[in-house]
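Excluded from the complex is one protein chain; the other protein chains are retained at their positions.
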Amino acid sequence: MAETMKAVRKSTAGPGAELVEVGVPAPAEDEVLVKVASTSICGTDLHIYQWNEWANRRIVNLPQTLGHELAGEVVEIGSRVHSVKIGDYVSAETHIPCGRCWACRTDKQHICLNLKILGVDRDGCFATYITVPETVIWQNDRAIPPDQASAQEPLGNAVDTVLAEDVAGKTVLVTGCGPLGILTILVARASGATTVFATDISGYRLELAKTAGADHVFNVTEADPVPEIRELTGGIGVEVLLELSGAQAALDQGLEALAYGGRVSLLGLFDSKVKVDLNDGVIFKNARIYGIVGRRMYTTWYKTKRLLASGVLDISCAITHTFPLEKYAEAFELMASGKSGKIVLHP
Amino acid sequence: MAETMKAVRKSTAGPGAELVEVGVPAPAEDEVLVKVASTSICGTDLHIYQWNEWANRRIVNLPQTLGHELAGEVVEIGSRVHSVKIGDYVSAETHIPCGRCWACRTDKQHICLNLKILGVDRDGCFATYITVPETVIWQNDRAIPPDQASAQEPLGNAVDTVLAEDVAGKTVLVTGCGPLGILTILVARASGATTVFATDISGYRLELAKTAGADHVFNVTEADPVPEIRELTGGIGVEVLLELSGAQAALDQGLEALAYGGRVSLLGLFDSKVKVDLNDGVIFKNARIYGIVGRRMYTTWYKTKRLLASGVLDISCAITHTFPLEKYAEAFELMASGKSGKIVLHP
Amino acid sequence: MAETMKAVRKSTAGPGAELVEVGVPAPAEDEVLVKVASTSICGTDLHIYQWNEWANRRIVNLPQTLGHELAGEVVEIGSRVHSVKIGDYVSAETHIPCGRCWACRTDKQHICLNLKILGVDRDGCFATYITVPETVIWQNDRAIPPDQASAQEPLGNAVDTVLAEDVAGKTVLVTGCGPLGILTILVARASGATTVFATDISGYRLELAKTAGADHVFNVTEADPVPEIRELTGGIGVEVLLELSGAQAALDQGLEALAYGGRVSLLGLFDSKVKVDLNDGVIFKNARIYGIVGRRMYTTWYKTKRLLASGVLDISCAITHTFPLEKYAEAFELMASGKSGKIVLHP
Partner (left out) sequence: MAETMKAVRKSTAGPGAELVEVGVPAPAEDEVLVKVASTSICGTDLHIYQWNEWANRRIVNLPQTLGHELAGEVVEIGSRVHSVKIGDYVSAETHIPCGRCWACRTDKQHICLNLKILGVDRDGCFATYITVPETVIWQNDRAIPPDQASAQEPLGNAVDTVLAEDVAGKTVLVTGCGPLGILTILVARASGATTVFATDISGYRLELAKTAGADHVFNVTEADPVPEIRELTGGIGVEVLLELSGAQAALDQGLEALAYGGRVSLLGLFDSKVKVDLNDGVIFKNARIYGIVGRRMYTTWYKTKRLLASGVLDISCAITHTFPLEKYAEAFELMASGKSGKIVLHP
């Protein structure tokens, strides 16, 4: 094994990142070292790259390697690692739980009270190698190619968003068709949703939504989608609203389009507090709302793996671009333009 | 049976109501005539009495008798009534469903798309007699006295608010201690909640909350209750938030006090749109929110009846005042003052 | 409209039925008259035709027309019918609820305490016309052809069997591949099940199961399927068992193949009491079991309609044979042989 490696790192508190040659890290006794085959870019990576207000407040360890979605091969293991071995084909859960707090002890490791996050609180995977605690290593199915295996992590968000309650035989509206929105449409489609509506403000993304299987797409910069959605659902509205945009207008439209007794999953983060018509949008509708964050550890991962490995779910259309790691700047620029689905880097 | 009766009616679009002598109505073929023993006042009645903006928009049939919570005896039945007979001791569900729409046909009669409401869309029960469709007649248990039987209707709201998910072994925060808040505290207590926190802006109501069994009450005009709630829950926050106030500040505090993975029921109606911190209050918390309206027909009524008839739930402390029907103006005034729990009128 | 019509009737308590010319019935004031386009045969019809012990005990009105699964056109309506009109393209729910009992009033009309059944307690639809109470009329989507629309009734059983909990991302075992088993496989497949195992004792049915999308089929007369199922699920077993056979051995194998924390739906009826290993099969497994009967009225029908009309679910492979009504005897014989999926009759 080489002694040094490539890594995309943020050295100083400010926009940008640089490709540097750094030493290959050694795994601690409860960690493994993974050689990264594919790593995909998340919105969080872009926020850190662009160094927005959240990143400035949140990231404290500099220099630090970016990235947290990955697939690769285990090349070294710590002395106390028991369930992972060299040669394993793995991905990693981004949320590193303490395992001992109230949340961890009540089936909520994904929202551990002492959560550490890969690529946020410790070095990430935009590099040739990464060390990962054994506790968050996920054994991949070899039927899933590395680009898709890397995307299992955000796909897990989409799975939990869609399957907070079942969707089989139901009508679904997805507001926001960025990479996560596209994955969400694919999961809804694979899980038996009968009509999938999708809204966005980007023609590119709405085209992608159609490719992913949305039946009806609406560019909300052109017209209010609610009357047509209501008409296409026989006046009932959609039984399921999956909010991925984090946009006030999308939330308003979504709640207006929601059927009585409907269900909402919220995954998209909002820039600030939003105004909500709780009376007409939630209370009188007898609606149920689920806040979705992370992925259930590891119920969601098992579902996600099976969906991909069985071929029931094919997410290849959601991965629109791949770049060598060296072209990370180009990749970030493309992602910022909104004209991409999921982007994968190859170290 | 007399040919005329007393009724508290609104004759013209504006504040107030008057006690008049009107003809006893005859039940239609699918209706029954009930002699009212007890009738309780709801916030909706007060809105109509005061003729607020909602009432002005919503109420179209004038003159009309007010009131919709009642208990009494069936004295006459229509020719097509089969499940109710003269002498039955009954109450009534306020929501009159059409029975044929999509909502009615999918276990959601309480939010029927063609809903008619007693005392809003047709004459109510602040009178000696009222006609009620057979479909919404509820057979009372004779172990429940009329004043409490009349309060089963709002109690049903409280039951659905509390039991949207179970509360046994859990910590609960009730924001808003008006009559419905008091009933909610009582139901939470009877259903195994282990610590009940309550907030309000009225000392009178907080005293009532204590009597109803709240462990810790907070006057939010004096201090922010969140730090103390958090401390009293070992830093975890409350697992269940029951929002009855319809107040922006209460919602903010409630979501802030909510534990990760917590559950929220929203029953209180808001004056307008509210600002919600969906990121920190719902999404990152992996919270679930239920909009509650009406009562499940009639799952909730069965639970409510059993809770009262068995003695497991005693709501006598929530009924703070009774008046003869003639003193309706005094009753409304008292209710508007906020210095009451549930108020019952006796025709 | 003609004054007489064809009908397949049972005249006397014993095996067989006869095709007779009878008067076209007139709908009562709350009924509609439907001209039958397609009617499918259920196992219950076969039991009545063959006059088994259950039929002998249960059927009291003779002569009586057989059949309860149908699609057709409304040609006449009673004077009190409001939600159905002449020309409507309809099917019917077989279970006619009283609408007033405890079960009906708690979202359980399908198991009404005073249930009447089409084709069992009153004349059925193996005829040119049938009268049906308005309350159980179902408005079909015109995108669904009559043969499939008729099969919505048993398909609803399959939908409830599969979707008692969600199956997306999960492994499923279907024991019993008769017509309902085939529909169940199709629904599981459309709802995101990732691996579908199926068992039966008939090669014909197992071939049909494969066509319907089962990944692995097992003829249990040849070998115990459990070891292979366990191996193919990585030692975990199946997360979902859907029991359609009503056979002791299938139940034993199913519970043995079930994963820890797994879910079971029971739809197949058993000839008598069965022996169950509750310790190892249910308790130590922390399993959940759902008894399934009828279809949720009408939540299930809405799902079923949408699944078919959207094309998400295609059940054409499950309908293996069609006959003119006159050839009912041939159809029953074929069905009794076990060498068929769903059989449709055309009056």
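Letters A, B and C name the chains as they come in the text, with residue numbers starting at 1 for each one.
Going forward, a contact is a pair of C-beta atoms (placed from the backbone, for glycine too) under 8 Å apart; a residue touches a chain by one contact, two chains touch by 3 or more.
If you're wondering where the values come from, they're calculated on a predicted model, not measured in any experiment.
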item	value
Touch criterion as defined above, residue of C:L118, C:V162, C:L186 or C:L267 at the omitted chain	C:L267
Options C:V75, C:C98, C:I117 or C:I236, residue touching the unrepresented chain	C:I236
Sole residue of A:M297, A:A318 or A:M335 that reaches the chain not shown, by the stated touch rule	A:M297
Residue, one of B:I137, B:L163 or B:A198, that touches the chain absent here	B:L163
Residues of subunit C (touch criterion as defined above) contacting the omitted chain	102-103, 106, 108, 110-111, 113, 234, 236, 251, 260-261, 266-267, 269-270, 273-279, 282-294
Touch list for subunit A against the chain that is not drawn	82-83, 100, 102, 105-107, 296-299, 302
Residues of subunit B (touch criterion as defined above) contacting the omitted chain	159, 162-163, 165-171, 187, 190-195, 215, 302-304, 306-307, 309-310, 312-313
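The definition used in the following text is that only the chains that are shown with their structure count from here on.
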item	value
Centre distance in Å when subunit A and subunit B are each reduced to the mean of their C-alpha atoms	42
Intercentroid distance (Cα basis), subunit C paired with subunit A, Å	40
Junction residues of subunit B - those touching two or more other chains	102, 106
